[in-house]
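Shown here: the complex without one of its protein chains, the others still in place.
Moving on, here comes chain A:
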Amino acid sequence: NMTSKYFKNQWNSEIFELKAELNNEKKEKRKEAVKKVIAAMTVGKDVSSLFPDVVNCMQTDNLELKKLVYLYLMNYAKSQPDMAIMAVNSFVKDCEDPNPLIRALAVRTMGCIRVDKITEYLCEPLRKCLKDEDPYVRKTAAVCVAKLHDINAQMVEDQGFLDSLRDLIADSNPMVVANAVAALSEISESHPNSNLLDLNPQNINKLLTALNECTEWGQIFILDCLSNYNPKDEREAQSICERVTPRLSHANSAVVLSAVKVLMKFLELLPKDTDYYNTLLKKLSPPLVTLLSGEPEVQYVALRNINLIVQKRPEILKQEIKVFFVKYNDPIYVKLEKLDIMIRLASHANIAQVLAELKEYATEVDVDFVRKAVRAIGRCAIKVEQSAERCVSTLLDLIQTKVNYVVQEAIVVIRDIFRKYPNKYESIIATLCENLDSLDEPDARAAMIWIVGEYAERIDNADELLESFLEGFHDESTQVQLTLLTAIVKLFLKKPSETQELVQQVLSLATQDSDNPDLRDRGYIYWRLLSTDPVTAKEVVLSEKPLISEETDLIEPTLLDELICHIGSLASVYHKPPNAFVEGSHGIHRKHLPIQHGSIDTGESPVSAGPAASIDQPQVIPSQGDLLGDLLNLDLGPPVNVPQGSSMQIGAVDLLGGGLDSLVRRMYREHSFLWFVKVWLPAVKAKGLEISGTFSRRQGHMYMDMSFINKALQHMTDFAIQFNKNSFGVIPTTPLAMHTPLMPSQSIDISLPLNTIGPVMKMDPLNNLQVAVKNNIDVFYFSTLIPLSVFFVEDGKMERQVFLATWKDIPNENELQYQIKECHLNADTVSGKLQNNNIYTIAKRNVEGQDMLYQSLKLTNGIWILAELRIQPGNPNYTVNARSKEIDRLQNAFDIVQNIFKDILHP
């Protein structure tokens, strides 16, 4: 390649010329040459071959030239370590220079040269500089310790530099103090447990004094450091707050935000509802508002932080919604953030204004912004009931604009509104249906399909509409396919006569022609439900939906608390903990809000982070939903809240899939009778650990089937489980087999084998089981009812003769009679169902047109229960007579047995 060769040659000759100029006798020429070298270096040209020539220029009394040479050295010393040694002498000499500016320059530059041999020579000069008479040298030396620590941490410790640095906290010069604090803070991040900073009340006092006197940057270092301190009591917390509050008037936004961080943290320690507490809260609002008049980049940082602050303490800014109204000229990133905060602050008091604004925004140019504005209108409807009607009509206006993405976004939010206010706005369905053809985004298609399915009975041509989607079934996204499947099943259950073909078609598309396991599984569930038990199918598919939450996109409370500790920093901008974006040892140490000591008002466990926090704060919507709810709804993309964006929340989506999957697996496993999985231990009560489960009996053994889900942000290990004494002597056969740590957002399914050889103690109710689960965080307790059917043993079929004799033997007082209502099964089905649950039919007779079933069952503790079932033709109510010898031992067990019959036959 001729050209590149030419340039190469040309560059070589340039280097040659530079070399000559660097060795010119005239000082000015040499300086010009070094400048050219630096210019070449800046644009990325390799000038390392000039190293000896540049270093030769170092011995000069021209400060500007010296600085240029140093700049060169910092860049290339690492690649030329041997030659870099040539510079050492000059550095050592400069460190003794009478001019403090030159001493500081030498020690500053030496620390930037990451060559071991040079570092060795640095120690002595640095030691002197740390004790230099001139504060300018000392403040530079303080930073140099941090540099050296980055190169060779061990050496810094061995040489005692950390102690020298600590001594500088008491320095008379505020800037020296500030730099020492900055250096120590950074070093201590890589030694989270060492008490390097030694924050005691005396040192805190020194820092607070320096705070009033040092530069704006120094104030930031000190405030950031103060925020890591845990005051010993509320008095100390208050006195620090008093001295930090004046910083809220600083012109530098970083000083303000760092002060806000200290105050937000220490507020946790102050007794609520005292005058001081309330005054402090009031003082926080104006400076936060003022941040929004800064430059756009700072506004952005401020808004991301305000987003956290309004979630943690909504009272601070609740009066200030107007300042978050979007200005026409705001950069898009400011607009989007403001919109987020507007929705959070929207309330009955300001909804009219908010809506007027949102309506304006929906006509802007930026697509993302417009979509978000439309979404926001939907959120308002859901959040403020009084505004719902106005929101809906606004949305309808927007749909009339026929702007494609506006229409789609509006339909998605209208689905949520329908869910929140059932039977209120369905009159607009016709208008929505007009736009069916224009929908090309999966979210909008799915929303529309959901609406058609949900209100199939009111839409005359619902079958046609849904059928039209079916044509391109395999080209649709999974979300749309799943929703369509559910919608058609709903339609079928509502209008069975006309839609049989349609449902057949979709079931076969889902189960036979699809590679998607989720879709197939859901298809099979419906198929099985519809073919075996349409009544149940109706109950499951058309069941009442769980209410949808008012708040969305809330940050999970433990993460929120952690982010509050990082106000002003990148973590607060990303809304992620530092370890999500920082490599290595920095930022691994997690921060927590301080905990009120010796509080009078709470009997709560201290870890619930912040007294009464759980009450004040809106509950985070469990994005996983409770599994039961999801089963009933069976819409994979629940309209409740779709976690957006951050990878942190993506885990939650996976979990949802996992939850449904494991549920499906369990449904197949338990052919006999499905006890719906229940949440036994909600995450809020167990520091992020959620346990849901069910009991089952398989091949003669009892199992406790559990899902452990980690909703905290730390991993969990060392799990163990224990039962309290109980009526049936149930104990685990083996210890809990969880050998790997449970990572955040992960779930593990465990089947714990049980037996009944443990100690017995009668519980009330009889089938109550108290469980203790331990992990590395704490011990948690919950209690649950074991379905009695798992105690029914396989050899519960009594001999016919024995049955007759026993039945007669049992006195009439020991008999219980009750009815099972609305049961439409025939005797054989009943018999089969019962047998699946180890309740055996001993004999069946037909007496005067009615079927008589004689049943027996045996509990694990040897108790027999006998029953007679009477089924009259045309009467959906069955009569059951149950008898047991051990009535005294059973007592209220009959009630339970009664329920079991009901449940099995009539789930």
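Here is the rule we go by: a residue touches a chain if its C-beta (ideal position, glycine included) is under 8 Å from a C-beta of that chain, and two chains touch if they have at least 3 such contacts; residues count from 1.
We take it that contacts and distances are computed from a predicted model.
Among "ACOX2 oxidase", "Adaptor related protein complex 2 subunit mu 1a", "Elongator complex protein 6" or "Anticodon-binding protein", find the name that the UniProt record gives to the complex chain excluded from display.
So, among "ACOX2 oxidase", "Adaptor related protein complex 2 subunit mu 1a", "Elongator complex protein 6" or "Anticodon-binding protein", the name matching the hidden chain's UniProt entry is "Adaptor related protein complex 2 subunit mu 1a".
Pick out which of A:98, A:700, A:849 or A:873 touches the chain that's been left out of the picture.
A:98
Would you mind spotting which of A:58, A:71 or A:446 touches the chain that isn't drawn?
Looking across A:58, A:71 or A:446, the contact with the absent chain belongs to A:71.
Please identify which residue in A:90, A:179 or A:307 touches the non-displayed chain.
Touches the omitted chain: A:179.
Looking at the whole complex, which of A:140, A:710 or A:860 touches the chain that is not displayed?
A:140
What is the set of chain A residues that contact the non-displayed chain in the whole complex?
So the residues of chain A touching the unseen chain are 35, 38-39, 42-44, 61-64, 67-68, 70-71, 75, 98-102, 104, 108, 111-112, 114, 134-137, 139-140, 143-144, 146-147, 150, 173-176, 179, 182, 186, 212-217, 220-221, 224, 243, 245-247, 249-254, 256-258, 286-287, 289-290, 293, 295-298, 300-302, 322, 325, 327-328, 331-333, 353, 360, 363, 400-403, 566, 568-574, 578, 581-583, 586-587.
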